[in-house]
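Every protein chain except one is present and positioned as in the full complex.
Coming up: chain A.
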Amino acid sequence: MRTRAVIGSAFAAFAILAVGWEVGTSSLPPGQTVTAPTSSAPDSGGSTPNSGTTQSRSAGQSGSASPSEQNSPSAAPDPGSSSGSSNSAGAADGSYTGSLERTPWGDVQVGVTISGGHIVEVPALHLTDRGGQSVQISNYAAPILRSEVLRAQSAQVSMVSGATFTSEAYLASLQSALDQAGF
């Protein structure tokens, strides 16, 4: 009767793995990077890049207050549909959305809120979330980068070790937002 156990085990294992494979590959079309589970609610389309856009999709600033949920990936307000009030020139107060940076571990996009000529907040609109450890690295690195930026009042801060891609993309996105603000 051992044979039956062996055949049964092999069949069950194969079937289960096949289902897992099928689910994994079908839910992750190439080029789309936001299906990896993140630790917060789904994007609702907000910060998700649309399939056509790739690099530096910078949106205008929005005059409203900064989003309340900082540092939480994919909990951002609609970056694309924000409306601008005063454009560029001389570090105008307001919220600005940085460029969307692509990394092998997922997209990164941050914003910046300027008030009284100071960087007061760096809302993380989307952070690396692809692959086993990416969400952790994001959650680990983003608060460090944010506090560094707030202290240095610029995007010229050192990167977080072990979070190279995230750091580079984070700071690049931030820089583009600062550029818009004329900071």
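Just so we're on the same page, a residue touches a chain if its C-beta (ideal position, glycine included) is under 8 Å from a C-beta of that chain, and two chains touch if they have at least 3 such contacts; residues count from 1.
To be clear about the criterion, contacts and distances are computed from a predicted model.
Comparing "Cytochrome D ubiquinol oxidase subunit II", "PLP-dependent lyase/thiolase", "ABC-type polar-amino-acid transporter" or "Ferric reductase-like transmembrane domain-containing protein" against the UniProt entry of the hidden chain yields the protein name "Ferric reductase-like transmembrane domain-containing protein".
For the chain left out of this panel, the touching residue among A:135, A:157 or A:177 is A:135. Listed for chain A, the residues touching the missing chain in the whole complex are 1-2, 4-6, 8-10, 12-14, 16-17, 19-21, 23-25, 27-28, 35-42, 104, 130-136, 140, 161-165.
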